[in-house]
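Please find one structure pasted underneath; my questions will follow.
With one protein chain removed, the remaining protein chains of the complex are shown where they sit.
Then we have chain A:
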Amino acid sequence: SWALTGKPSALSTDQAPNTLEEITNYNNFYEFGTGKTDPARNAGAMVTDPWSVEIDGLVDRPGRYGVDDLAPANALEERIYRLRCVEAWSMVIPWIGVPLAGILDRAGVQPGAKFVAFETLYRPEQMPGQNRPILDWPYREGLRLDEAMHPLTILATGLYGDVLPNQNGAPIRLVVPWKYGFKSIKSVVKITLTDRQPVATWQAMQPSEYGFYANVNPQVDHPRWSQATERRIGAGLFGGREETAMFNGYGDQVASLYAGMDLARDY
């Protein structure tokens, strides 16, 4: 793999990151199986070079872009972010990537665009989970345009000074740190600017449990379990639980995006 370096960012947390071993061996990437270690075991078969991301919809310059076009080496930043999974566990991950806003600006977002839709690679012969109807493949996610343009929102191409391992969503993935992990779609092949709210895979499958916004919110429980606390991966057998922070601790930066909204209804 190739070394990547990212400029340090003021948006990084000063919390200690999880180890590379933890980050790369405890994954939800159902395209490679539903077990936490399935992605590490099975994702090696995914071919990530060549790769292109199609940007289409309400943009001035639609087209297919290579990973290096989207995230050139001189633009890379290191963003050490908290990750909070909807399953009530968490990690801290040193991503390397670029703000999504810059990519969208270069593609030329048209005035009518209100949302951004994302799609994961669909290639069942390399992604064995896609041969079973676990989810409605390909995996899809979406953001409101202002969420997508927020400085915290990045497309990551690396991790811990190296290109992304396949199980973490190589070669390029979304990272939205104030939302539950499933919003941060992996192995992105398509980005569509649109005027209507896009389909999100989990929301479409179980709308009572997974909303479009999926902001980390300790006051709004998953119907089947509490979101008030979380377990930090790597804390050991008796590491206990931590209180979950509103917007995963990024409230100062993002709460204004949701001013006036009822977050218990728009969960």
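Going forward, a residue touches a chain if its C-beta (ideal position, glycine included) is under 8 Å from a C-beta of that chain, and two chains touch if they have at least 3 such contacts; residues count from 1.
Simple rule for what comes next: contacts and distances are computed from a predicted model.
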Options "Protein-methionine-sulfoxide reductase heme-binding subunit MsrQ", "NADH-quinone oxidoreductase subunit A", "3-hydroxy-3-methylglutaryl CoA synthase" or "Cytochrome aa3 subunit 2": UniProt name of the undisplayed chain: "Protein-methionine-sulfoxide reductase heme-binding subunit MsrQ"
Among A:P111, A:G240 or A:G260, the residue in touch with the chain that has been omitted: A:G240
Residue in contact with the excluded chain [from A:Q110, A:S208 or A:S226]: A:S226
Residue among A:A45, A:A73, A:I134 or A:M261 touching the omitted chain: A:I134
Residues from chain A at the interface with the omitted partner, ascending: 21-22, 25-26, 30, 34, 36-37, 86-87, 89, 134-135, 224-226, 228-229, 231, 233-234, 236-241
